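One protein chain omitted, others in place.
Moving on, here comes subunit A:
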Amino acid sequence: MSKKSLINVALIVALFLVFGISFVIGGLHTDPEERFGGTDGAATTQIQESHPDYEPWFHPFFQPESSEIESGLFALQAGIGGTILGFAIGALWGRRHRGTGHVSGTPDADSDAAPEPGSEPAATSSRVADATA
């Protein structure tokens, strides 16, 4: 395994460790009523406790009726973002691999770039980039 991939694997392991440790330590002293409640909600609760006479003067037009629907909508947000991020990185990858071919270790990158339909416009604009470079 190259040094580059070793570092990447180490980073991924570190990421999981941070989550794992947070989950275990957090689990020890989380509120049994609402485990891992959101900090945003906790701040609102704190305002209501310290300023019981404060009345929120505006309310959301639309409110997800249950936490299930809410988490689904959050998943939708992550899905939209993930799709765009994946497309952008994939298209950039396609642009690189059809370019001048100075990608290390893939001399035949031009032939087997197997571009997805989406990467076509990206590839054309890369010619603009190469021309101006």
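Definition applied: a residue touches a chain if its C-beta (ideal position, glycine included) is under 8 Å from a C-beta of that chain, and two chains touch if they have at least 3 such contacts; residues count from 1.
Throughout what follows, contacts and distances are computed from a predicted model.
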When you check the chain that is not on display against UniProt, which of "Cation:proton antiporter", "Cobalt transport protein CbiM", "Gx transporter family protein" or "Membrane protein" does it turn out to be? "Cobalt transport protein CbiM"
It is residues of subunit A that touch the chain not shown, namely 4, 7-8, 11-12, 14-15, 18-19, 21-23, 25-31, 35-44, 46-47, 50-51, 54, 56-64, 70, 73-78, 80-85, 87-89, 91-93, 95-96, 99, 102, 122, 125-126, 128-130, 133
